[in-house]
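Right, I'll just put the structure down here and ask away after.
Left out: one protein chain. Kept in place: all the others.
Let's turn to subunit A:
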Amino acid sequence: MQTVLSIAIDALAYGMVLFVISIGLSVTMGLMRVVNLAHGAFAMIGGYIASYAARDLGLAYGFAIVLAVFGTILIAIPIERLLYRRIYGAPELTQVLMTIGITFCIIGIANYVFGPTLKTVPLPPQLQGSVDLGFRAIATHRLFAILCGLAVALALWYAIEKTAFGVKLRASVDNAAMAAALGVRTEIVYAVSFAVAVGLAAFGGVVGAELLPVEPYYALRYMVTFLVVVSVGGAGSIPGALLACLLLGGIDTTGRYLMPEFGEFFFYLAVIAIICVFPRGLAGRAKG
């Protein structure tokens, strides 16, 4: 029983970290229909900014997170205006080629500016150490990541389903021309959602830095994992992504505990099985 609980806690923590990092990609892919392979690169930029702010400038952790989110958005705005705007609605191959190119550029620049060594984001004393749950200890920052994941999920669900902006966003996605004719400034809607997605990536990069340490190849190393989460969850669906993260986190953690020799066999087996049954992901919407 203890083992089961223990695995469940680990799975929840890992799943939530995955969720925080991947949800931004789910937004770009599902709502904006852009296959953004540079998502990991934006998460990495966030990690670098936070690491620089907290380690070299000695700023507080919370302030470093805010700086990372807005700094990354600032960097992403010109990229969106100059590059991404050209590929909205373009064929997927074009999008993949361009975003993977952006990823390589960012890797090169990060390597040049920050060097190839690992960078950490120093945690405040409150998040260091571990909490005793009675049957086992869990790192405090993992609990923090779980809370962040829940907060992000709730906030996004509210913004997309319940606010006027969410209505405009869904309208623009379903039929941009019609939405524009009705007076929705689709360009602004797209720019704002892109900024939100990038900000979420940066946020995830910082919060997940303890698990996925920041280094130049971060952008490529974890790309497959992020893409898998989005495709299993169904692009654009927040409950779907959450479910996918918890499910995959659970399968991965259990497999790793019981049979580490099989590596990621169970993880990908589950992915194949889910995609066979739900080709659009667990909560995917049919193409409009």
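The rule is simple: a contact is a pair of C-beta atoms (placed from the backbone, for glycine too) under 8 Å apart; a residue touches a chain by one contact, two chains touch by 3 or more; residues count from 1.
By our rule, contacts and distances are computed from a predicted model.
A single chain of the complex does not appear, and UniProt lists its protein name as "ABC transporter substrate-binding protein", one of "succinate dehydrogenase", "NADH-quinone oxidoreductase subunit NuoB", "ABC transporter substrate-binding protein" or "Cbb3-type cytochrome c oxidase subunit I". Touching the missing chain, out of A:G62, A:G101, A:G115 or A:P239, is residue A:G115.
The missing chain, though absent from the display, is touched by one residue of A:A159, A:A180 or A:L211; that residue is A:L211.
Across the interface with the omitted chain, subunit A contributes residues 3, 6-7, 10, 13-14, 111, 115-120, 129-130, 136-139, 142, 210-213, 215-218, 221-222, 225, 252-254, 256-257, 260-261, 263-264.
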